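Apart from one protein chain that is not included, each protein chain of the complex appears where it belongs.
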Amino acid sequence: MSTIHSPANGGLSVRNLHKTYPPDIVALKNVSLELLAGTFTAIIGPSGCGKTTLLKIAAGIERYQHGEVSFAGERIVGNTSWKRSVIYQDVRLFPWLSARDNVAFALESKGLPKAEARRRATEWIARQGLQDHADAYPAELSGGMRQRIGVCRVLANEPELILCDEPFSALDWTARAFLQLELLHYWYDQRKTVLFVTHNVEEAVYLAQRVVLMSARPGVIKEIVDVPLPEERWAVRRDSPQLLEVAQYVNNHIADEVRKAKEAELEVGY
Amino acid sequence: MTIWLIVLAVHNLIPQVNPGFKIPADYLSPAALLVLGITLVSWITAYFARGRRENVLAIYRVLIVLGVALIPWEVAERLAWIKPPFFPTVSKVIGVYIEDYPTLLLSIAYSMRLMIIGYVIGSIAGISFGLALGWSKHVSNWSMFWMRLIGPIPATAWIPLAIVIFPNTFSAGIFLIAFASWFPVMMLTWSGVAGVPKALLEAAQTLGADDKRLLRHVVIPAALPNVFVGLFMSLGTAFAILVVAEMMGVKAGLGWYITWAQGWSEYHKVYASMLVLGALFIIVVSGVFKVRDRLLSWQKGILRW
Partner (left out) sequence: MPILGSEVELLGVSKSRPKGTGRETGGLVLNHLNLRVEPGSFVSIVGPGGCGKTTLLRLLAGLEPPSAGHVHVGGEIVRGPSPRRGIIFQDATLFPWLSVIKNVTFGPLSVGVSPKDAEARATHWLNFLGLGKFLQRYPHELSGGMQQRVAIARAIVNEPDLLLADEPFGGLDWITREQVSEELLRLWHTTRKTFIYVTHALEEAVYVSQRVIILSARPGTVAKVIDIDLPAQRWAHADLRFTPEYAHLVEEVREVFAEQTALAAFAASSPI
């Protein structure tokens, strides 16, 4: 079902990862995960389960106490790189730069000369159909457009590992559906490795080939579910019975974890 | 309009009690006539160009208040209730601009030169120190105590030391003004740098930006709004210190002019130059505002402009 591409690409390898926040909050407990290159994997779990922490560690913006994390053979020890870019939920466009300059920033950070970066940025934006807004500032754009530029900014660099931190949760339905399809098409064509963190069960099952289920804090991986749907997901109806079945299964496991998390919180009397 | 007609009337009709040694030239009458002329013109403009009404009204309000303030002054002056030299007639003050303008212009030039050079040096120092302190934990650990100790010392306290260290009053003056400007700019740049949202730094890092790029292309633009707050604050202090610095003994300058005129009890000159100082401040502040508007135009969507 899932095609494995040339080993030169490499995948994300997480072994015995352990992460605590002071004073002694265990975010991740002995987590091990192997993502093959070119696969689309979703991670889902209740709040506080450590899925975002895992993503941040893979990106290099968070350090960890024990374990081995590497991508394409290179160890990740709190170092960032354009090869492992993040699409954030709050987009994080630089407010002092226009849309085009925001995208160009990424290309320049990769090492492209200014003129070339600008040219490619304009191309990417045009591919999105947003050329009329290329010179607009983020404050002048709607939420959906901002995230489209945000996605553009990350994909323009063609990173090897695309990390998504609930990127579409804050958007209204049409913007979300549009961007989901865009991401799917991009992944299908380019076959980069995608790790997609979300709380939306339907979104996880619709987009990914495999869904990783995490438990409530301390975070461990409970199960990894295969999604037996074709890779051309855009052809799949969102109310198709197979999709609903997998979603139901995932949701049941999540519901248990959520209940446990709620009980734990109520004890503290939040 | 009526107000200014009253001003004219008071000035010309009430006889001067005790004129003193010489009858000074009358400058108020022409000035008042000029104001009346302006009022008339602006009335007509306001009638035909509705868009400009707010600007015209603003000017009106200023002129009316001015006129209202002048009436009792003129009356008091005419009836010798208030006496020179501390309370000169309005006409004499206006006369300063017309009679003494060469000296005034020279003083303005000298003062502005001193202030601008001092302010620019102080601001650049402030921004550099602020960046270093905000960006490098190492630097801030070692220097924070000393910055906090030295910074708030009023510039005026440095005068004796400055006179000894620097070869001439000009460089001493520049040092004082630079010192006065440095501290607010540094503190606000520092807070601006420290306040750059971690989210933006992470976004840039995960796009591949290295530290150098991060500092130049993310930290500085993000901190710029705060930097400008610091620049505006230190502008005020710089002006204040300017007058003091010139008292150390300069060839010309507004501060020097004020002190000199005071020495001769020519208070009309003191008042006239104080007004010039105020006007210059407004002009310089507007200039800095214009620069800010260009550099921070991206804030338009976020803040109330």
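As written, the chains take the letters A and B, and residue 1 is the first residue of each chain.
Here is the rule we go by: contacts are C-beta pairs under 8 Å (C-beta built on N, C-alpha and C of every residue); 3 or more make two chains touch, one makes a residue touch a chain.
Just so you know, these numbers come straight off a predicted model, no measurement behind them.
One chain is not displayed; in the complete assembly it touches the shown chains A. Looking at A:N16, A:S32, A:Q190 or A:Q248, the residue that reaches the missing chain in the full complex is A:Q248.
Contact with the chain that does not appear here is found for just one residue of A:V26, A:A72 or A:A177, A:A177.
Screening A:V26, A:V220 or A:V258 for touch with the missing chain picks out A:V258. Listed residues A:R15, A:R119 or A:H199: the one in touch with the omitted chain is A:H199.
The chain not displayed touches chain A at residues 46-47, 132, 140, 142-143, 172-174, 177, 199-200, 202, 237-239, 241, 244-245, 247-248, 251, 255, 258, 261-262, 269-270.
Quick note on the criterion: only the chains that are shown with their structure count from here on.
Taken together, the chain B residues at the contact with chain A in this complex read 199-200, 202-210, 213, 217-218, 221-222, 224, 296, 298-302.
Of all the residues in chain A, the ones that touch chain B in their complex are 59-61, 80-86, 88, 90, 92, 94-97, 105-106, 108-110, 137-140, 153-154, 157, 163.
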